[in-house]
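Quick one: the structure is below, and I'll ask about it shortly.
The complex appears here without one of its protein chains, the remainder shown in place.
Chains: A, B and C, in written order; residue numbering restarts at 1 for each.
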Amino acid sequence: MKAQRVEMFVCPSATPADTSGLQKLADAGKIKPDTLVALVGKTEGTGAHDDWGRIWADAALREWTAKFLGVSKDEVAKHVIFVLSGGCPGVITPHIAAITREWVEVADHRQGDEKRLVVGRAGSDAISPKVATATQEAMQDASLTDPKDVHLVMVKVPGLTTASIKDAESRGKTVVSHDLTFGPEGAGVYANDAAALGVAMALGEVPESRLADDVVRRNWDLYSEVAMTSSGGEKRHGEVVVFGNSTTSQSPLRIGHSVTRDFIDADGVRNALRAAGLQFKDGLPDEKDLDRLVHVFAKSVIPGSDQVRGHRITLLDDVHAYEIGKALGGMLVASVTGRTTNYVSGGERNSHQGPPGGNIVAAVVRAES
Amino acid sequence: MKAQRVEMFVCPSATPADTSGLQKLADAGKIKPDTLVALVGKTEGTGAHDDWGRIWADAALREWTAKFLGVSKDEVAKHVIFVLSGGCPGVITPHIAAITREWVEVADHRQGDEKRLVVGRAGSDAISPKVATATQEAMQDASLTDPKDVHLVMVKVPGLTTASIKDAESRGKTVVSHDLTFGPEGAGVYANDAAALGVAMALGEVPESRLADDVVRRNWDLYSEVAMTSSGGEKRHGEVVVFGNSTTSQSPLRIGHSVTRDFIDADGVRNALRAAGLQFKDGLPDEKDLDRLVHVFAKSVIPGSDQVRGHRITLLDDVHAYEIGKALGGMLVASVTGRTTNYVSGGERNSHQGPPGGNIVAAVVRAES
Amino acid sequence: MKAQRVEMFVCPSATPADTSGLQKLADAGKIKPDTLVALVGKTEGTGAHDDWGRIWADAALREWTAKFLGVSKDEVAKHVIFVLSGGCPGVITPHIAAITREWVEVADHRQGDEKRLVVGRAGSDAISPKVATATQEAMQDASLTDPKDVHLVMVKVPGLTTASIKDAESRGKTVVSHDLTFGPEGAGVYANDAAALGVAMALGEVPESRLADDVVRRNWDLYSEVAMTSSGGEKRHGEVVVFGNSTTSQSPLRIGHSVTRDFIDADGVRNALRAAGLQFKDGLPDEKDLDRLVHVFAKSVIPGSDQVRGHRITLLDDVHAYEIGKALGGMLVASVTGRTTNYVSGGERNSHQGPPGGNIVAAVVRAES
Partner (left out) sequence: MKAQRVEMFVCPSATPADTSGLQKLADAGKIKPDTLVALVGKTEGTGAHDDWGRIWADAALREWTAKFLGVSKDEVAKHVIFVLSGGCPGVITPHIAAITREWVEVADHRQGDEKRLVVGRAGSDAISPKVATATQEAMQDASLTDPKDVHLVMVKVPGLTTASIKDAESRGKTVVSHDLTFGPEGAGVYANDAAALGVAMALGEVPESRLADDVVRRNWDLYSEVAMTSSGGEKRHGEVVVFGNSTTSQSPLRIGHSVTRDFIDADGVRNALRAAGLQFKDGLPDEKDLDRLVHVFAKSVIPGSDQVRGHRITLLDDVHAYEIGKALGGMLVASVTGRTTNYVSGGERNSHQGPPGGNIVAAVVRAES
């Protein structure tokens, strides 16, 4: 039978357009045109909806990948999924994670049935039901059937721009918001949160009957524990990547996830590492543990309340909340992983990505040999 | 003989001018006109040199204290030292810590000779040698003779303002910088760092022979491990408060300090808690430990290098680095202490407060009864 | 018969709490406890909803006025209306304009029937119909009957704060927005624009039949040419001040207004000066003209379109648009008036204050003697 063999390589980027890390992986034969399935990264820049660092990175990566794959730039999205999250404030190192999936012939299941990393993907439209369908398609692509085996669903949906709003309104359509920021009523967060509820629906975290337009960014009891969604003006269609564990996988990697209980909960981050297979007994991972850690994907959504464990914080009133909120998540993760090459997105206030006040953390760990 | 009995009370503030927490302490008899020696706090606002939140807080606190002490507003600085650090970005709760010092008659030394918290203070001018002298006077005031017993020296010096620069230049004087921000060449950081070297000199951390004008913000090998200095435009003279431990003290509190080895070093924060007397064995303090923690004072100086443990960060190029740098320190401390009422100042790049890349953390702990 | 005699004095402020200019006016007998009707000013600080500069100014001015009037701080709002607009970015000098109204006994109307400045005021709730009623009450108080004689209606309504939202939601109420900024979906702009439509209704600029909740910030064809509305978290009730011209007035001042046709229309500013009575023939006012100019009140609302006279600008995508938009209005006015002590508020995107893309400018001029 055919089995997946998934690998993940993290390349720090020297500039938004830096593809040298990918080129080295290509030269070393670690990524191949027919194994590269996704590039997931953090890009330096403002992190705002018109962040030219991210947009330049997107252009440069697509150009490099088109050349690597030997296809035209327009074709590249059919082969490789790009998820670039803009803004690396604080201690988040700009980087690209290359994810490869090889199909290997195996006599039978691996021995011991230990579950290992699989990945699946699908294209999507931006609205919740379409994201739900795409999530299920991506699960199928990953050979996953049990939602419990899904530990991370990354969704990238189109975002509004000043130009696209003008276009929509010229066609007689209304838009949910004219605010292009990631503030509490910004267009970006509505798009992200509708997508998150689509994931929640697909995984049975939220029953379809409870979904309606007016619950988006209003009913915070509805959420997914594994959805990480982002939106960017330059996208025209959505993309879904599902990460999970399966006994059919031949990958040396494993994924796990957890949620933090509040904005300062370092233990939540440690729980994600444990869930992925690190077994530190004395409260903290040691260096040997962290050597096995391949990557962390985390959200850093600002809580909707101005109280953290009973004390007031002023973050909700801060004009730089979006950038600072993201930076704080980067520090929370880095203080646990002892490294800065973590994928941390966020900065928005409240989200259906994770429970109220808490945030999603997923970790990928190399299995002990 | 007479012995000090030092107490410390942390009051969250609802607004910059909120003195209700202090009033409650006064009503309960916990602070008295003749025991109150210092008010040390974090105030909400921009944290910039013209931060009106901090300036309003300063005015309101002085007015309240004058009334409490029954003296005029001009007299209040002779009795109580005010150290207000502006800017509570992220997870730093605005608060005021009231420090009291009572002189109690004791038959003899406490049994067991365990060292406990003492505090001393002195006024100062802004330049290094004067700060050094004031530090020694404050040690004397605290009955401390061994620099090793000193765990925190807070210094507040005057800062430049647009008005004071104009005034200085009209008198034919030159100023070190026209940059009023806390950027790497800002007037504020030069004032702070000259003061830090003064503390280092007083404590023998840096030999006097190595001090000269041109080492300030140039030779980072010279630093103090216990100096926390800040500057504010509204001050006209400097103030020094020394915190240490002494066997003569009758205080139920103890102070300890440590330095972080780099910007993401949560272990450095835990070491400060250990140094103050918490004895958590399994890597992490438990709730009972944290109940004994009274307060943490920490710096969050941005490193001079764009590398953290071998990976590039973009913080040095961030126009909001000052605010984000401070916020990150707040998260690092809160992720360990499990609370947001920590005193964290910083945001400047490089400092003689702490070693290159690392930061000072001091903790005050209630002794086990 | 009794006639109004209105005067206006502009005092630059050295700090948010600076009341020395008012004190000088009081000492000189120019403002008296029974003639002072309004204090309208620009305060330095961030201009955000939690701008401590504005909040401190508000506290200090109320305290000074209470003392001046010999009433308690709670009573002061019954006698004097405070309109403080936060944020003086760029070339806007922080200042307070004191407006006095004296009732003088006159034998009969002035000769020539030239219309002169009158002022009226009323308290109000925040919603449109109440603002409309209050506007009519204020007109009555000013002895104005013809809406054409009304050239400026200043309204200050309560704004949302993190605390007031929490309070509202704990009482089971929903709020229109959780965004406390002045961005396009911010709570502040909804409050301001509902008030502007109330003014438009009172003055017959918009028929009552066209007003409904869903036109606020959606139908930009509805607007007032003379409403300047602002909101602040510290207010609990609204206040309306009407400025107009009347033949009954004994004031040496006259008011006029105009609207700019777009964001760079300096001619619109000049038209306001002309409307108030300056008669510069050669395109530009000369110094003698400007000497007669007492004060300018202008809005600087960011256009809803990213096109100015056919070319794209990037202001709508700028994270600092609120501050920059306000600053640009300050420059447009200052470049015409040749001074920086202009009252310019704004920064929000789109508004029912003025026509789409254009802004309101009102000018007060001293009549030629």
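Just so we're on the same page, a residue touches a chain if its C-beta (ideal position, glycine included) is under 8 Å from a C-beta of that chain, and two chains touch if they have at least 3 such contacts.
It should be emphasised that the depicted structure is a prediction, and the values quoted were computed from it without experimental measurement.
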| item | value |
| --- | --- |
| Options C:38, C:88 or C:154, residue touching the unrepresented chain | C:88 |
| Option touching the unshown chain, where C:70, C:172 or C:283 are the choices | C:283 |
| From B:4, B:19, B:46 or B:230, residue that would touch the chain that is not displayed | B:46 |
| Chain not shown, touching residues in subunit B | 46, 48-50, 161-163, 166, 177-181, 183-186, 304-306, 314, 316-317, 319, 349-350 |
| Touch residues of subunit A, complete complex, unshown partner | 15-17, 44-46, 50-53, 55-56, 59 |
| Residues belonging to subunit C that touch the chain removed from view | 12, 14, 44, 88-94, 263-266, 282-284, 308-309, 311-315, 318, 320, 323-325, 327-328, 331-332, 334-336, 338-341 |
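In this text, only the chains that are shown with their structure count from here on.
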| item | value |
| --- | --- |
| Neighbouring chains common to subunit A and subunit B, by label | C |
| Centre-of-Cα separation between subunit B and subunit A, whole angstrom | 39 |
| Distance from the mean Cα position of subunit C to that of subunit B, given in whole angstrom | 43 |
| Geometric centre distance via CA averages, subunit C-subunit A, whole Å | 47 |
| Subunit B, residues touching no fewer than two other chains | 44 |
